[in-house]
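One protein chain is absent from this view; the other protein chains keep their places.
Moving on, here comes chain A:
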Amino acid sequence: MEYGSIAREIRIDAAPEVVYEVVSRPEHLREWWPDEAELEPVPGATGVITFGTRTSPDAKVAPLTVVEAEPPKRFSFRWVYDEGERATAANSLLVTFELVPSGTGTLLRFTEEGFREKGWEAAVLEEAYRDHVTGWDHFLPRLVAYAARLASTP
């Protein structure tokens, strides 16, 4: 994808049905990501994930909206938007887990995209910095071309 996305693939020795539960059910989410998760894994449902102790004033609560829930194939949600707003492509990140049967296990494809250009920035800045260490001469013409291409992308 041209702009903002992280993509990963991981092979898991567990059936897609099991992996689906782990990525979508709050009791499992708590084990691999936030400290608390309140979420109904059905399309359109909104929930919250909490980092830190919920009763603590420092706890960080993030809203989350389920986009797709197709067991055992696909689970996606939007997050990183302001509480009280409706999650859209313009104000949030879309996380997608795609589960592909692979032998007796599962190939889990993960993407996070719609970075308000963040992911794109990550790549560009990283490259910018690396090249900056060795000199900007090689890099500048490319950055300019890349920026122009991005600017002309609707």
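One rule holds in what follows: a contact is a pair of C-beta atoms (placed from the backbone, for glycine too) under 8 Å apart; a residue touches a chain by one contact, two chains touch by 3 or more; residues count from 1.
FYI, contacts and distances are computed from a predicted model.
Set against the options "Extracellular solute-binding protein", "YfiR family protein", "Antimicrobial peptide ABC transporter permease protein" or "Metalloregulator ArsR/SmtB family transcription factor", the UniProt name belonging to the omitted chain is "Metalloregulator ArsR/SmtB family transcription factor". Only one residue from A:V18, A:A45, A:V67 or A:V100 touches the chain missing from this view: A:V18. Within chain A, the residues in touch with the undisplayed chain are 6, 8, 10, 12-15, 18-19, 21-23, 28, 31-33, 35, 51-53, 56, 58-60, 106, 108, 110, 112, 115-119, 121-122, 124-126, 128-129, 132, 136, 140, 143-144, 147, 150-151.
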